[in-house]
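The complex is shown incomplete by one protein chain, all other protein chains being positioned as in the whole.
Chain IDs A and B follow the sequence of writing; residue 1 opens each chain.
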Amino acid sequence: MRTEYPVPLAPFGQQLHTYKDCTMAKIGVFICHCGENIGAKVDCTKLAAAMGEHPGVAVAVDYKYFCSDPGQESVKKAIRENNLTGVVIAACSPRMHEATFRKACAEAGLNPYMCEIANIREQCSWVHTDPEMATEKAADITRSMVEKVKRNNKLKSIEVPVTRRALVIGGGIAGIQAALDIANAGQEVVLVEREPTLGGHMAQLSETFPTLDCSQCIMTPRMVEAAQHPKIRLLTYAEVVGVDGYIGNFHVKVKMKARYVDTESCTGCGDCITKCPNKKNSSEFDCGLGKRTAIYTPFAQSVPNKPIIDKANCTYFKNGKCKVCQKVCELNSINFEMQDEFIDLEVGAIVVATGFQVQDNSVYGEYGYGKYKDVINGLQFERLASASGPTFGKILRPSDGKEPETVVFIQCAGSRDPSKGVRYCSKICCMYTAKHAMLYAHKVHGGKSNIFYMDIRAAGKGYDEFTRRAIEDDEASYLRGRVSKVWEENGKLMVRGVDTLLGKPVVIAADMVVLATAMVPQPDAKDFAKVVGIGYDEYGFFNEAHLKLRPVESSTAGIFLAGACQSPKDIPDSVAQASASASKVLALFSKEKLEREPVVATNNETTCAGCWGCVLACPYNAIEKKDILDRSGKVIKRVASVNPGLCQGCGTCVSFCRSNSLDLAGFTEQQIFAEVMGL
Amino acid sequence: MTIQEQYKTRVRELLSSGTVKMVIGYKAGTTADRRRPLFIRTPEEADQLLLDSACIANLSGYLIAEGLLSDEKRVGIFLKPDGIRTINILAAEAQLNIEQIIVLGFDITGQEVTALQGETAGDFSALIESIKEGAPEALKNPLIDQLEQLNPKERFAYWQAEFSRCIKCYACRQACPMCYCRRCIVDCNQPQWVNTSSHTLGNFEWNIVRAFHLSGRCVGCGNCDRACPVNIPLRLINARMAQEVLGSFDHLAGMSDTQEPVLASFKKDDSETFIL
Partner (left out) sequence: MSEPFEPKIIAFVCTYCTYAGADLAGTSRLKYAPNVRIIRLPCTGRISPMFILKALQKGADGVLVSGCHPGDCHFTHGNYHARRRWTVFRALLEFTGIPLDRVKFSWISAAEGAKFAEFMNSVTEDIRKLGPFDQYKELIKETEAPATL
């Protein structure tokens, strides 16, 4: 049970796990007065004398300012003259000058990781009043660091090779922007979209705020540009099903779902679509307001403009008879036998831009969504208002095709509602509702729009001006309050709400009700996050590494975020984040190899029991299971193996490890033990 | 037919049909109330098998003996519910492949031995579920309550007296099926986290570390307790820890072969009333 195998250790591992002989240590201790900052409270001369007596200390000196040029020079000189094996700078916080002194050590020929800082300013001289006790504490701190540095390892920064090819997941505006930015800088991109066409939600929109330019007019040229870009490999109707590896070296598995149409030979002539007899399928692109055939392209400007067969609704797949499309196709592109295929990709960086969905409003039974045909959501209104939509841009009621004379818009239908919807603000609804009211006013003259709102949140360039225009020029009537019920009466939708500014209940007889639905994560976002290996919040939006300082990076090195998959965003924000992600990718690709601080965990494979607690505990999926083979290739045992490319050096695995097999460079068990015992 | 004879027949069947290569059971020990492990490789060897209320040792530790399961052949083993939970943990911690284990389940109430229906560890999940339901009650121990009534000084003195007897023989470790590490932390001397001398400080450190490493993993089989030559009530500490993980994290060790180890997982809303 407890036999040890003669398994060779990795050189790096050996270094950490073996006994450190400290008897030959020659440590230099440099005590900085920091002018009066330290010197006024801590007796630096006395401290230097005490340190000089400590075993293993070859030099102990004090000086006014060690961070100054002459100060640093004196440290370098001492290192060279005394062949120091380690250096302790007793001065300010390591957060101030650790890098400075490590560099100085390296310049003097000492491994930079053989330098430690004893913090006797921020955590001693500045916070204590009694000079004697401050000096005593400073001595403890410095001695503890001397004991630590004796056990430091000569670490080398880690080099990781980089595959200069990016994967962008999601072909909406964010994904397209990121892909184009990376490709235009000359790097290869694979753009994966799970729908049959690029475009995402932006392609569905009618006009965009705050300029009211046509969404498709600005979107479709970008789609075409992405599809035709020599550096971009486009995979539509494809899903990322597996991500392995680490920054610079990801292995990705992509499932190419069967389209039943050979995209190589298909020219997109559309004969099959015209002839398909199965025409009554609800169009996803038109949010159920239009119909499409069983073989279809989602919309006229789809990229690629090659149809797919909707297997669930195709007459042939259902009944075994039909094949009209195959008969009319002159190029023989229809293949009912087609199967899903899998492609393996090697990429160095990943941009996740998987977008959002609109919340299912049927949770609001009181608003009648799903019950009354003329209660629609914001995205459906976009389709009605879109020139390429089911009504060719006319605002018509889905129930009877008549122009609505009065429309009620209900904002925050789902957002900012912890009881039924989501707690957060969806950010875009105030703006698009104002836009809807304007479009309605432009298209239906004399139409009356009423908007129930909680607050108008219109922060952004030209945004507040835009909502003011809706109110002042297009006569949108804003009512501050919530709607409690929508019901049908004499062919009208009766909307009961409250106008809190007047303090009165109101009932409006409307012809159409538009819900400003919450933006929610993709329904499979959490599962997908696990596939990719990134974090997500309570809702399923992907987590950034730091909300303020690293907003476009995921917590997994080499994986970046763009667009509404991270949080609700409008188009300008999505595009900005996509470009930011692209620049992060390009920075990563600017070198052949990555260099990282070597504060990473390593495992002693000889003593590892293979319980995999560390694998589970690691926040970065940096620990893998590794087979130890004998000469014949038979697996003797499986041990944990830390991938230094992924490890971020938190040390959670080390404290978990019962057999003390894992250790963390820079904060090894021996170092910390020595620090405690040195106090 | 007595239950012992039923199981003998079952063991012979398992071996003669080639379903298993070995069955681990009990045979007579050096005294009337002691039992020794029996490793049955042929149907004939099953004659020595004993199954009575003295068969209380948790045999599951033998399953992870070096090389026993590496040929991927099956092994049968006599296990009480605590033993079944043990192999679940061992499987969850990748120490064995649960599919290789044929469980000959039994339970002891007073002097009576009853058979448990099932063949693989998974067959006993309903039973283990009911153990979890009863665990808050079952883990109660008057001595634990008594100790908790004392002030820290008195409690420290109690354990000081108990641990002062420890001779660092590590029989508790050897007897525990959960102590499968290739190198125990106590044998790690760079750095020497645990004092190896058997002075009370060293004993104190060892026993605390042992109990910590078993937190959320101990099923309370009592192997350690029985193995201790100086009768330190080790089970008491383990039971207290089991109470803690059950109360704080709703975790009972060994529920299934895929259960996440309690200290390698977390919930964002874990209780933290003690953190200032």
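Note that contacts are C-beta pairs under 8 Å (C-beta built on N, C-alpha and C of every residue); 3 or more make two chains touch, one makes a residue touch a chain.
Computed from a predicted model, the values in this text were never measured in an experiment.
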Chains shown that the absent chain touches, full complex: A, B
Contact partner of the left-out chain, one of A:Gly28, A:Gly610 or A:Gly651: A:Gly651
For chain A, the residues touching the chain missing from this view: 22, 93-95, 119, 121-124, 126-130, 133-134, 136-137, 140-141, 144, 147, 535, 543, 555, 599, 617, 619-620, 648-652, 654-656, 664, 666-667, 672-679
Absent chain, residues of chain B that touch it: 144, 147-148, 152-160, 185, 193-195, 197, 199-202, 204-205, 207-209, 211-212, 215-216, 237, 240-241, 244-245, 248-249, 262-268, 270-272, 274-276
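By definition in this document, only the chains that are shown with their structure count from here on.
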Residue numbers on chain B that touch chain A, as the complex places them: 61, 64-66, 93-95, 180-185, 188, 190-193, 213, 260-261, 263-265
Interface residues, chain A side, partner chain B - complex: 1-4, 17-20, 606-614, 616-617, 638, 656, 658-661, 669-670, 673-674
